[in-house]
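Note that one protein chain is taken out, while the other chains of the complex remain in position.
Chain naming follows the written order as A and B, and within any one chain the residues start at number 1.
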Amino acid sequence: MNITRRELLTFAGGSILGALFTPVPWKLLDDSAIWTQNWSLIPGLPRGPETFTFTGCTLCPGGCAIKARRVNGLPVSLVGVTGHPVSNGFLCPMGIAGHHLAYHPLRLRRPWAFTGKGTDSLLTPSTLEEVISNLAPIVKDIQSSPTKGTVAVLDQRPDRVVSDVYRRFVSNIPGGMYALAPGSEDPTLTALRSLCKTAEGKLGYDLENTEVILSFGAPLLDGWSCPGRAVHLLQNRIHSGLRLIQAEGVQSRTALQADTWLPLIPGTEAVLALAIGNVLIRERLVPSKIEKTSADFQTYKKLVAKFQPETVADICGIPASAISETARTIASHSSVVMSGYNPAGGPFDAATETAIAGLNALLGNIGRIGGISLHRPLPSGPVSTSPAIALTEIPDHSVRLLLIDGAESGHTYPSSLLRRKLTADGGTVVMLSPYLSSRSALADFLVPSPAAFESLEEISTPPGAHRASFALSLPLMKQPDTAVDAVTFLSKLAGAAGLPSLGAESMESFLKQRAHDIWLSKRGTLTAPAGTSVTPTAEMAGEEQLWKGLSEGGCWVDDVEAKEAIPQSMLLGTLTPDRFDGASSPAQHATGTMRLIPHGWRNATTTASVAPVLSKLFQESHLRSLGGRVHINPATLAANALSDADIVKVTTQSGSMTAQVVADHTVIPGVIHAVVGPSPNNTAPTNQPEGEGLLGLCVVRDDGSWRITEASIARA
Amino acid sequence: MRFKGLILFLLGVLASLAIGWFAFPAALYRTEAQPMQFNHAIHTGEQNGMTCDMCHEYMENGSFKGIPTIAKCAECHSATIGSSETEKVLVEQFVTPQKEIPWKVYSRQPDNAYFPHATHVKRAEIKCEVCHGPHGSSTALPVYQVNRISGYSRDIWGRNISGIPSHPWEGMKMDRCVRCHAERQRDDSCLDCHK
Partner (left out) sequence: MVVDLDRCTGCGACMVACAVENNVAPAEQKATERTGVTWLRVYPVSNGENFPANDTVFIPMPCQQCGNHTPCVSVCPQNAVEVDPSTGIVGQIPQRCLGCRYCMTACPYHARYFNWWDPQWPEGTETLLNPDVAPRMRGVAEKCNFCHGRLHAARTKAAAAGNKEIAAGDYIPACVESCPSKAIVFGDLADETSEVSRLSHSNDTFQFLPKLGTAPKVFYHSAKEWVRKMADRAPLA
């Protein structure tokens, strides 16, 4: 029979009416709404038991203690540990997002080799065996013909147990050198070494007992030592009366919180330090015994006579009255004078560091309560190892094989500082790092070390501490099978190259050895996590008790000994006054061009070690700046007919780059803060690490400093 | 033929009704087998007299553990203590290799729903049976049927396709929560139950 269209439509009409009386339309609506909530793009939430464990952060030498909230064993959030004897409950933004780093898009999951040279070099997948088989012959060759170049290890975070292992490794190779990267040690304390007679023990700042801190750019709130120490002391000022005088060429967060900000023109730190020395001497504020015991007092006196505050006020940008006031303040209270690195700017030159450190010597701060302390290093067994030298002390073109340890100091430096140490053929560079970073471009081989919170590691004494401390960073996640920690790598390489054994086979054995040495010394106390109990080492029944306490997140701190004065000999150390020649005359400092200063945030100078969620600070707000930006004072911009957000070309002796301008009131006029930081698309996994960026524009001086470079800018 | 239009129309209605009420539910839901059977009655009945909270416990922070882990079963069943085939499967395939049983959960709600057992059971003192029915005295697990579109168990809407429950414990869509909350004057804010 024929079915007409009309009949079909009638049937359909009936079906539609019928459908309304079935659950179909309503259920389909409801279910599709739920279906849209189930898209694969929306992640499901973890389910499982919640636990809390303690660990420590290994992203920078601060080593803040962490309480980790875990669901199904995986870390879900990290917070500081209230009442902790070292970090005082602090955890910085990097640490808060630290558990994401294992999944950073730039995380290395296997060894890689760079094949080809220069801009044509390609990353090709490799294996640990292949890397070792490439390196072992080089080591063997170095042993047989050491004059062709040697092996060097660059440690960016010294004084760890693995640092000892590196030193042992190179000491077995003729000419082997163990070097410290710039930024890995406190600059004032390093300079003070040349002023003190004794070399035993470690210098530190007794900030807990001091009344005034005069800081030449030490980033107390911008990433210094263990930041929790400074934050705690400064936030407690209302009760303790502590005062902070921040002498810095930018109104940093530290300067904003300081009691006094001395807006020092960058590059004139030595001038200010010597001018303060001038006031101290002419107003007779120097303790009489210093005059008698310092061998070069008269030389120093003659030198600072040229730095009258009235004459140098214009050079350093600080009024004479402020200079005198500062000198009187630090002399009439127990005080500490310190300096510090901006994470991308690097050290002041040696003369400046000495001038600053010398103020401590002049005031008799060394060894005094509330001054510079001398404390015992971590107890450890006798080891025969290579001495630690600065990177700048490695002779140029002498390194055939360079091993770079990936534990960050939080600071960066121009790669040219490394490149010049390599032999003429470029040498071989191996980087042990969890991530592909801008420094990787220098490497021939990349060996993936475990990422943050994936392996058992050490939290050693932060720089500038007034007593030794030791804790463990306990893993929160399982490391991939391809991750290789430094000890495993060195053991394999030593074995393949026929070198003597390094003493133990795993990081854990080395750490247990260190704990054993601590227990044997009977020194110090162990604080259980969250400060719940404090047990003296001497009262522990056995070393297992110490190891168990550390494995639960406890922290060992040394006893603070009675202070004894450290005999000092010099105020200028090995420097001669002519190093400061011309510094006091205005002409030396008038440049007419702008000063380019690289500026970065601790542990955030490269995209690699910045967890993607840190985009909240760098990309999704104005709180911090992305790499490739130049921050300039609005008055300077106006004088150069530029404005905010302009694209400019920045030119220095080393080259030029385009960058985007940010008008920034906190930067001093005449200065360009070139941001060395993460790149904008920092969640994009990429095979090409970003270049050095603005850091590459800096001119490196003979003494290894690169902080200030003359630059010009023009609209691009 | 007279009334042909009307007959076709009614046929359409009937066809729709039939499809909507019978074919649609059959097609909408997919039956999935539980990894193994579980007899609540043996555990809670006179033989062993266990109560719900002996296996369905709370965690330290107060949240509900839900279906017990294999460790809980192993507390009694580390080796076979009965004679059933099911228990043999339990011991051999799950307890011994310490493998979690991949149960299909009838009461699974979306991630944005927040339901704290502690508040309802301990504070409001609502008995388990009010929401879960006589599940505790069942001898076998109900058939698990999953909605092909939404991915959730049929029990959330209710076994009946009309959404009208045939037992008071059936169905757990939002309107059921809201009704009970309204009765007890606890219907303050969306965020009370959503996260």
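Heads up, the rule we're going with is that a contact is a pair of C-beta atoms (placed from the backbone, for glycine too) under 8 Å apart; a residue touches a chain by one contact, two chains touch by 3 or more.
Quantities reported herein were computed from a predicted structural model and do not represent experimental measurements.
Q: Just name the one of B:Glu92, B:Asp175 or B:Asp192 that touches the chain not displayed here.
A: Once the missing chain is taken into account, the touching residue is B:Asp192.
Q: Which residue from A:Gly83, A:Gly175, A:Gly201 or A:Pro263 sits in contact with the chain not drawn here?
A: The one listed residue touching the chain not shown is A:Pro263.
Q: Could you tell me which of A:Pro309, A:Pro612, A:Gly628 or A:Gly677 touches the chain that is not displayed?
A: Final answer for the missing-chain contact: A:Pro612.
Q: Touch as defined at the start, partner being the missing chain; which of A:Ala12, A:Val79 or A:Ala496 qualifies?
A: A:Val79
Q: Could you list which residues of chain B touch the chain missing from the display?
A: Touch set of chain B with respect to the missing chain: 58, 61-63, 110-112, 114, 116, 118-119, 122-123, 188-192, 194-195.
Q: Please identify, in ascending order, the residues of chain A that touch the omitted chain?
A: 36-37, 39, 41-47, 71, 74-80, 89-93, 96-97, 99-100, 102-105, 221, 227-228, 231, 235, 251, 253, 256-257, 263, 611-617, 619-624, 633-635, 665-666, 668-669, 680-684
In this text, only the chains that are shown with their structure count from here on.
Q: Mind checking the centre-to-centre distance between chain A and chain B? Centres are C-alpha means, answer in whole Å.
A: Whole-Å distance between the two chain centres: 53.
Q: Can you name the residues of chain B that touch chain A in the complex?
A: Where chain B meets chain A, its residues are 4-5, 8-17, 19-21, 24-25, 28, 59-61, 63, 65, 110-112, 147, 149-152, 157, 161-163.
Q: Across the complex, what residues on chain A touch chain B?
A: 6-7, 10-19, 21-24, 27-28, 30-32, 34-35, 37-38, 44-45, 49-50
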